[in-house]
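Below, a portion of the complex is reproduced, with chain positions unchanged.
Letters are used for the chains, namely A, B, C and D, taken in the order the chains are written, and counting of residues starts over at 1 for each.
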Amino acid sequence: MTAHPRIWHLVLILSIFSTPLVIMYVYQVIDSIASPDPGSLIPGEIDLSNWRFLWERIDMGRPSIWMVTFNTFIFASTTAFLVTLLSTTAGYALSRLDMPGRPYFLGGLIILHAFPTITLIIAIFIILQFLGLFDTLLGIILVKAALELPFGVWIMKGFYDTVPWEIEMAGVQDGASRFRVWWELVLPQVKPGLAALLIISFLSGWSEFVLPLVLAPGSSTQVLSTYMNAVIQDDASADFGLFKAIGMFYSIPVIVIYLVFQKQLMNIYGGGTKG
Amino acid sequence: MELRLENFTKRFGDVTVIENMDLTVNSGEMMALLGPSGCGKSTTLFAICGIHKMNGGALYFGDRDVTTVSAQGRSVGVVFQNYALYPHMTAEQNIGFPLKVQRMPKAEIRREVERLADLVQIGNLLDRRPAELSGGQQQRVALARAMIRKPDVLLLDEPLANLDAKLRLEMRSEIRRIQRETGITAILVTHDQVEAMSMCDRIALMRDGKIVQLDTPEQMYRNPQSQFVAGFLGNPPISFLPARADASLTLANGQTIERPPGLEAMGDVVLGIRPEHFGPQHGTGLKGKVVFVEPQGREELVDVRLDGGGDIRSILPAGDPIRPGETVDWGIAPGTILAFGPNGDRL
Amino acid sequence: MTSRMLGIGFLSPAIISVCIFFLLPVLLTVVFAFTNMSTSTGIMGGDYRINTEQLRSLPDLDVSEATVERLETAGFQITEAGLTALADQFSKDTAEELREDYLGETFESRRDLERVLKDLDEPIRRTRDRKEAADLFAVTLIGERFGTEEEFRAALGTTGIDAVDHDVLTEFAYTGWTWTTDNFSLLMELPSTLRYAANTAFYVVATLTFNILFGLFLAISTFYLPGRLANTFRAIWFLPRILPPVLYVLMWNWFTWDNGFIATVMGWFGVPAKNWMMHTSTHAWTAIVLINGFVGASLGMILFSSAIKAIPTSMLYASEVDGANRWQQVRYIILPQMRWPILFMTSYQTLSLLTSFEYILLATDGGPGRSTEVWALAAFHTALNNYGGNLQYGFGAAYALVLVFIGIALSVAYLRFFNFKELLSKPRIEQ
Amino acid sequence: EDINITVWAGGSNDSDSYRIEAIEIAADILEREAAILGEELNITVEGRRDFSGWDEFKQGVTLGAEAGTAPSIVVTSHLDIAPWSTAGYIVPVEDYVDLDAWPLSNVYPNLMEIASYGGTQWGIPQDAESRPFFFWRETLEGIGYTEDQIDALPEMVASGEYTLANVLEDAKKALDMGLIEEGYGFYPRPSNGPDYAQFYQSFGGELVDPDTGKLVLDKAAMTEFYQFFVDAVAAGITRQNHIGTDWNQWYNEVANGRAAFWHGGTWHFGRYAREGNDDFWNTIQFSLIPAGDDDGRANTITHPLVYLVMNQEDDRVEEIAAQLVAIATEPRLNSLHAIQSNHLAVAKAQSDIDLYRGDRWASEATEVLLGAANSQPNHLNYGAFSEAMFRGLEAAWSGVQTPEDAVAEVEAQMRATIGDDLIVR
């Protein structure tokens, strides 16, 4: 766009609105390493004791942060992997393959895409319990993956839709089977989609709170969100510095992923939800 | 290899796009499928290569009935309009892909790829990916890929549509050269009459899913079987003038022209006059006023509005000092008038 | 491989998991909504038992007085049959001693009998054995649990209850869940229903309005800013979307609590410290709308930004040379062309907001005074999370079912926004 | 023989660690007993208390019980006995242990009664406590009380001479004199808890009808109870947005005299020290919850946690678990918990244990409070009752509804959810 002399108006309004967020971000960082005195906003001395949770248990009743982090990582990455895997095949089938019932699958997909999933949690509990997967990481992984699937399939279908039909036709014409065409010719074209979906579902898993809270309440299946919430709720020790340090620790991967994959993230949210 | 389409019918849902079409392409011939947008050219091509199923009729490659053979099983090379190169593969991998799926040994693939690369003259570009190639180079890679399996038939779907004017000129002769050199039977789908005429041995001109005329380019230009064909070919396009035929031809504006020899019909006719056949060099006979002059370098396009109504176009070598507004009295080259009946058929 | 086979193969993993964790739960929710399932009924079926607590409400029941009497007084009786069994399973001497001293006697509770067994000369020493021994003399079924209906009816027989009353008692004694439509009549009756519905409506409308308007504002204003600046603002506003909710809400808590940022700053101006999130329901609503609104605006910003980017620049140039100033450009060119994304965001967000409660749960948990309790949160509280501890699965499912219906209805409407015809167009390779 | 015992303790933090450790010690003792009998018994005890709150704890236990992954022993509110026993999640301890024998025979009978339901002894009390009313001495002195008057306060409260109306009055006075800040006159617990049933009782409310065993909604008492909080807000001595105040902030404030009157648990005693108040006896006075008016009565509620044995696939685990619970009730073991966490004894003999007797707080509190303490009823629908009561209070307190409207809504809510088990007065 052409440069405009009155841009500072916009910048001013935007800045005003952004101030609360920025303050939150800034103090999120400051307080985790140097808590100000109560009633003051000026940070005190650098104080790494808020980070003690890294090397000691903040409360003997709680699991170690490292185990929780490990759980979270397993949960998020496995979910992301599953979602991506299933979406990749299903998205292709819906986008490209001529098969009976395709319109119904597509319609169903859209309905599910917009479906209120969290209300189903009681019923999901029953199913998990029936499968013997209640209070296991595997259980919440499967549930989370299934709930994310409609979104994932939708995204992947969108990416497949942009691959020119001619590429596929050329592949068929060159003598390759449909499977081979998919694997060798089409899949490489949707790599950005795969990456984006992988990132998004990882982030979504990393942040998930309600599912682990309800469906995996045990100590050994704690994830960072439930761990952090438990620490915050614990009325024996309110220490915002500690919370914020844990929060920092929790959000570092998110920030890193954001910085590295900014483009893909913006794309998927823009492109993935288009009609 | 001869290609024969018999009674070909294609429907999409309820809509019949092509009905009972017959087409024979001789061995080694290059045939154009020419026609306006939506007439069914691509549909025919997709049926021949097996990407679409035929709803009726049969397709033969030589004596082999391939009607129900899958696309993978037919030996057809196709060049798509936007090249359809695999963007993640180098030119070499693109060209070699058809052999790779046949599990041919690497060394052999390499040899074949080089042979084809030489044929299309891109031997030095084999490591590049499509994005690093110019349009013409991509076109060549696509051609090489289509040819590497030594297919029975080569199909080209508007192969030049995405190239700029100069490249189009170049690739036109290039494709023709390669087709001649390999002697492959080829079908070219296009809606550009210049391409069809300049590249092909014969042209099948289609309209609404039917072949309206199948002829050599010269024949089709000189001897169109209908007003539609006459209007479709020729650049600048032919001018049509309605007239009444009796002893002579009386134009709607009242001017008269001599009956061309051989024209027997009487009553309402439409006359077709090509721009190169109307001009001062052809004598006199039609009076009018120049309304528009378009210089085009070596030639000038002149629109003449006849006295009493009716526009007629002329193309003249550049340099004649003609100005809009000038009144003219120009003639028509004898024996060049095409006459059509009210239904559009040639008389 | 035909596309048909390949398609089925490619789809089935996704379909199976969606069926198990998505469709099946929907069905189960429908089923549960018609039961009185709760913590006390359990989920997997129940037992049969009558305890002393229930004895008190026996008179309300349609059974004869004799039955009530019998149930209350049956107790434990030293009978020959019991003694023979005791002799078999434990010691003859004990049985003998018991017969001599207590034959025919009735004990009101097992504990009394146990004491006797313990105090014999030939006592039964181990606690567990004593309990088993005592059970051999049980006539009463009060306090006993029976796994099946047959066992319970048999016990009724043993106790000597008139067969006429068996059916009523069996039903009375069943602890598992039963079918009922009470959940829905309860929903109609409860005054809170209306309030939660109103809360939800307010929440959805307010948050949605904020989301869309502010999302639009962010998208449009960052569009006009030079790259660096725009990216900075985008980053600031994108983070709420991807930050874990627990952390994001913690930041808000810090911002608004009594010793938090606002309170501290307001303190400089002499405003007494208060909890700016929970002070009144207005404060709570403001916080809720902002907390959710920032996240929603974040999504809106991204979606709308890409929609604006999709408008050909030449169209914007055209409007400039046509003499439109910036505001006119936004008003006449950009906004009209964002109709579809706005519509999409609206319907999509409506659904998400209707069913989302994560942020509210973490921020106010419905307070103060349930003023921010929305429908989905009420479902969660009722079914899974309350201080009382008696979780009402069936009632919670009824709450959820309402949302499920709204969800389906909205999704179908939403289908029409998508150009569904286009989806139906057939794949271009026919094999 | 290897036995795995899992213990989940709700609402526990570091100072409550003996809820689990006592079981561990008991396991050691039981192993030794077995060893003497020549059996090799190997008990592994696994404890857990990292729950976000009671809500999550209960949800975890019930869903776990449904899924068959429930712990062997839970430490929880006695109120859970009714629903959980009905659902079959827990088994009666009386099936496995001799209630007439040491140490169970030594447990206060009223506590044992609280841990039973429907004529069955389901659990064993784990600790006892009570929820007294606290006064900040300095503030009272500031508004004119002499030391003796302050010392006599508990009796005045007990006899009904000093009522909640006086509390309002005194707090207002303190506020007007600037001894306290606005909102710090009466500083109640910031979240739902049994404490609030006490105020209902203060105004003459009865939780349960002793004849029929049905729950009782006394509308007049309930309205007055709500009105008291509304009045407190109106007088500026209680904050309207008090509910939801951070607990840590709350502890810190009451321990250091920011509030004039408040109420809390006996276990807060230790917390006050941790918040820097080492001089409880000279700074704080405590009593029963004062009567609301002349119809009401001073009272306090004890809300013991209980050990419950959960239904297991393997009966043997249940048996061992029950025995561990019994052993953990040994006066010495239980005193460890009582003193460390400032709870009260569950067994009479604990008063003879030096550790316990040496603790002034434990002894005095037991004396002043425990005798008069009643408890909430074990009733299937009590959860719904208490939930509705608190929600109503919250609505009135925060000004969302008037006390009358709130009570009307509570009544509708209770009639709908409790139905036949409710008596409305």
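Assume contacts are C-beta pairs under 8 Å (C-beta built on N, C-alpha and C of every residue); 3 or more make two chains touch, one makes a residue touch a chain.
None of the values given here were measured: they were computed from a predicted structure.
Expressed with the labels used for the displayed chains, the entire complex holds A x1, B x2, C x1, D x1.
Everything that follows uses one rule, which is that only the chains that are shown with their structure count from here on.
Taking each chain's centre as the mean of its C-alpha atoms, the one that lies farthest from the centre of chain D is B. Chain A and chain C, compared by their mean Cα positions, are separated by 23 Å. Averaging Cα coordinates per chain places chain A and chain B 54 Å apart. With touch defined as above, residues shared between interfaces to two or more other chains in chain A number as follows: 129, 169, 172, 177, 214, 229, 232. In chain B, the residues that touch at least two other chains are 50-51, 71. Shown are all chain pairs that touch, namely A-B, A-C, A-D, B-C, C-D. Every residue of chain A that touches chain D in the complex is listed here, in rising order: 59-63, 125, 128-129, 132, 134-135, 213-215, 217-219, 222, 226-227, 229-230, 232-239. Listed in rising order, the residues of chain C touching chain D in the complex are 38-44, 46-47, 51-54, 56-57, 60, 109, 111, 114-115, 118, 127-128, 130-131, 142-143, 145, 175, 186, 189-192, 257-259, 272, 274-275, 278-281, 283, 364-365, 367-371, 384-391. Residues 1-4, 6-7, 10-11, 13-14, 17-18, 20-25, 27-28, 31, 38-41, 85-87, 89-90, 92-94, 96-100, 102-103, 105-107, 110-124, 126-127, 129, 142-143, 145-147, 149-150, 153, 165, 168-169, 172, 177-179, 182, 203, 206-207, 209-210, 214, 224-225, 228-229, 232, 240, 243-244, 247, 250-251, 254-255, 257-258, 262, 265-267, 269-271, 273-275 of chain A touch chain C in their complex.
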